Structures are given as structure tokens and as C-alpha cells.
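Take a look at the structure below.
A single protein chain has been removed from this complex, and every other one stays in its place.
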Amino acid sequence: MTKQYEWERFTPAQRMGRFIIYLGAVMALVLSLRTVEVIPEFLYDAPEQIVDLFTRMWPVDTAYYAEGVHSALIETLNIASLGTVLALFMAFPVGLMAANNITKIPVLNWFAKFILVSSRSVNSLVWAILFVAIFGPGALAGTVAIGFRSIGFCGKLLAEALEECDPGPIEALKAAGAPWPSIILKGYWPQVAPAFWGITLFRWDINVRESSVIGLVGAGGIGVALDTSLNLFNWDQVSLILLCIFAIVIAAEIFVTKVREKII
Amino acid sequence: MTNQNNNGNGEATLRSLLIKDVVKEYVAGKPVLKGISFDVIGRSTVAIIGPSGTGKSTLLRCINRLIEPTAGEIVVAGHDMTKLSGKELRKARHYIGMVFQEFNLVERLSVIENVLCGKLGSTPVWRAWLRKYPQEDINRAFELIEKVGLGDFVTARADSLSGGQRQRVGIARAVMQNPHVIMADEPTSSLDPKTSVEIMELLNEFSAVQDVPLLINIHDVNLAKRFADRIIGMSEGHVVFDGTPDELQTSHLTEIYGGEDWLA
Partner (left out) sequence: MTARSVNTRRPFKPNWLARFGWLLILVYATYAISALDISWPRFVAGLGNGAKFIGELFPPNFERWKLLVENLLETVEIAVIASAFGVLFSLPIGLLAARNLMPPWASWPARAVICVCRSFHPVIFAILFVKAVGFGPMAGILTLIFASIGFIGKLFAEAIEEISLKPVEACKAAGAPFMSVLIYAVMPQVLNRFIGFATYQFDANMRNSTMVGIVGAGGIGGTLFAAFQRYDYDFLCAILLSIIGLIMISEFLAVRIKRVFND
């Protein structure tokens, strides 16, 4: 007589957990669809508007490049790069503070994690708005905004990399009586260095994208040109600018991929 | 070797390790170390044997306070380890050389940098950062690396070495500290039989040359009998045997490890 075996992929608790999530997701979706305000006339209008938009965007006004776009593109790259460098210097100590194997005081851990969460929760555009209010319009506001936004990203990944370090060498250095700055230098840094550079490159790539739009709120870079052209309804210039943004983003990605292969 | 109290003699105090009633509880009410006492004076090789989980590693780490003992007195080279903290603790640790089971080298650094890590307790941080170690330290590091037979590997990265080679680097690092006591926590457990013998010989040699006591945790009883002057057997948190290898009988081993099938 064959025995009846029962096999369940998930325990009842797991099934319940998944069910709650599915239910929650569906409810959220339904509620949102019902309460969101969509104006139907605009929706019906949409295809016509899109066609109209593309007509105005073509042909691309390439003549505008020299006068309006080129220097702005360079400025964008500088904002992205300098902002990333700034973030590196700020993220490193915060990352050290947030790693619970390096900083053993929970209050400091929480404080550092709070800084990192806040930096990530506020969008770079919003940071740009804030810093334009403080420093006035221009690249200074943009650079600082990019820097502040990147602290959270770099700091969080750095803290995670630090927490995953092999504790063995650290133990050995402690046993030899090394002071803690030396332990960080010789025990932790060699282990996290590749991850650190990887994170930096990754963030630089994202920052190029971000820097291209913060100009919309006045923080320098090609976004300023974009904002001007939009306000003047010069759609052919807009399309030129969009193409240029596309180009530098792709160029940045290729650069990052190449550097990654060589160094890491 | 029975206890010799030479506390009046300054020289002997330096090369001494006095342990009295050390207790360690990870969980309250369930002590792992239940009052360990023994003294090691002058140059000798002491092997601590005992089953896994009996507290051998805990004991070693209590000696340099990588783990905090719950109670007891530990006097190394005249310093009461349990009463030190901060800078003094680090200085005291600097004079205890430790060799680890998993070698605990900094993988991405070279052999010589790893050996020089032994000196981090007495090298200012800026020197360590800029790698401007004093010339005598560099000379000594070279000598030690030659001594352990790795003269051709001075600038090789630690993770390119075999297990036996890495342990030699670990030993060179420990000796670099010019320690008053050398401790080894299962130094041969990750190595093959031939390499294990080589490592034990190396440890004994350095102990003789530096003229310091050598404390080794080991679970290979034959290696212990072959290389040690004195064997301490631990079982269930107590010292149950303390004598020369010749005095170690089968009955003692049964008491320490339990069971008889494993005895050849």
C-alpha cells in the first residue's frame, strides 16, 4: 500500500505572508485607480498632442549647439564629477559611523543611518531647489546638491561593504595592539577598496543623469538651457538638447564599463 | 613542569604568564571556563589540548582580552591584563604575539606589509599610512621573512600564497612584535600533516630564539606530545591534566576527550 505523503511548498505562515502582500498590492492598485484624478479630455487629446510635439521637435536645430549647448554640457559633466568627489569625502566618515562593526555606539549608528536615509529620501531636484535658495542659482548650488544626494547612496553601500568585511585580519590587528585608525587603514580599507571605487563609479554615472536636469530649477548645467528652450517653446532646440543629454549619458556609461573592466 | 613562583626576579617576570581562577560566562549561569589556573614562567612550549567547545580558544582570547573574562586574574609580563584599558591595554597586547587558525592576514596586502602590521602597535598612524616605517623595522621584517623561508615572496600578495606559507607570514608577524609571550590558536588545524609539523618546528624555533614562553592550542595530541615541554589538558572548562608529555597516559586522554574508539 503506498503511503500518502503530503508536501507543501510553503508553510501556512509563509502562504499567509504572501497572500497579505498580494491582497495589499491589489487593494492599493484598485484604490489608487479609483481616486486618481485623470482628466479624460486630456487623455483623448493625447495622440494628437504627441504627434504635434514630434513634428515641432524635428528637424533638430543643430546650429544651436555651439552657442547654447556645448559649454553647458561641459558644465554638467563638471557638476557631476565634482559633486561625486565631494560626496566621497563626506560619505566615508558617515559610512564608518553607520557600520555597526566599526562604531559600536548605537546612538551614533542611528544618527549616521538617519543622515543616510534623509540624503536618499530627498530627491536631487529638491536638494537643488534648497541649495539654489541658499547659494543662489548656478553651478555651486548644483554641485553641493549632487554631493548631498550622493552621500546617502555611497554611505549606505559603503557601510554594507564594511559590515561584510572578514573579521579575521581585524582580530589579528587588535591582538597586535594596533590603534583604531591603523586598524581601519590596514584592516578595513584594503578589504573595501574595490567596492568603494565601484560604488563611486556607479554613482558618478547616475550623477551625470541627475546633473543634466537640475538646471531646470536653476542649479547649472544643461538643464538651464533646456528650461530656457522649453519656456520659449523652441522644440527643435529642445530635441537637440535631449539628444546631447542622451549622448553624454551613453558616453558616461561606456566609460564606466571600460574602467570597471580594467580596474576591478 | 611544576609551578615556580619567581615573582621576585624581574627577568623571569617579563617572560611569564600567570593565570588565576579565570572564569568566562557567555550566558549567565553557564560558564565555559570554570576557574582556570596555571603559571608559565620562562621559555617553554605549553600545549593546551581538549575537545572542541571546551574553551581553549576562549581562554587564549581572554589572555589578551579580545574576549572579556568574567572573573579571574591574568598577569602577562608583570601586567595585570584585567585591569588595563585603552592605550595601556593596546600596549600590553603589543607584547603578546598571536598566531591564528585561519591565518588572519590582510589578503590584499603584500607579505612584508602583513609582517609590518605586527608593529602597528608602536608605529604612529601617519607612518603606517604613508608606509614610512623606520628602517630597523623594515630590516627586521626582511630578516624574519627570510627566516620563515619566504625570501622570494616579500612583495607577493598574501592571497597568492598557500596555507602553509600564509601561516609562516602569520608567525613572522607575531614575532615582529618582539613579544614576551607567543600564543597560537590551533595554528595547524587548517594545514596538511607535513606542513603542520613544519609550522610547529618553526614556532618552537622562534620560541627558543626569542626566549619566550609559547602557548599553543592544539587538538592533535600526537603533535602536542612531540613538540611540547608541558601539556595542559582541558575538559568541560576545567584543567584536568598538567604535566609533561611522558606523564600523559591513555587514562588522562579518556578523561579529557571521553570515549575510547579514537585512541589508536
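Read from first to last, the chains carry the letters A and B; within each, the first residue is number 1.
In this section, a contact is a pair of C-beta atoms (placed from the backbone, for glycine too) under 8 Å apart; a residue touches a chain by one contact, two chains touch by 3 or more.
Keep in mind the model is a prediction, meaning the values are calculated, not measured.
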Per the whole complex, from B:L60, B:A77 or B:I112 the residue touching the absent chain is B:I112
Of B:S52, B:T155 or B:T250, the residue that touches the missing chain is B:T155
Residues of chain A touching the missing chain are 10, 14, 17-18, 21, 25, 28-29, 31-33, 35-39, 42-43, 45-46, 49-50, 53, 74-75, 78-79, 81-82, 85, 117-118, 120-123, 125-126, 129-130, 133-136, 138-140, 143, 209-210, 212-213, 216-217, 220, 226, 230, 242, 245-246, 249-250
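We take it that only the chains that are shown with their structure count from here on.
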Here the gap between chain A and chain B, centre to centre from mean Cα coordinates and rounded to Å, is 48
Listed in rising order, the residues of chain A that touch chain B in the complex are 166, 168-169, 171-179, 181-183, 185-187, 190-191, 193
So, in the complex, the side of chain B touching chain A is made of residues 64, 66, 89-98, 100, 102-109, 113, 117-118, 120-123, 125, 128-129, 170, 173-174, 177
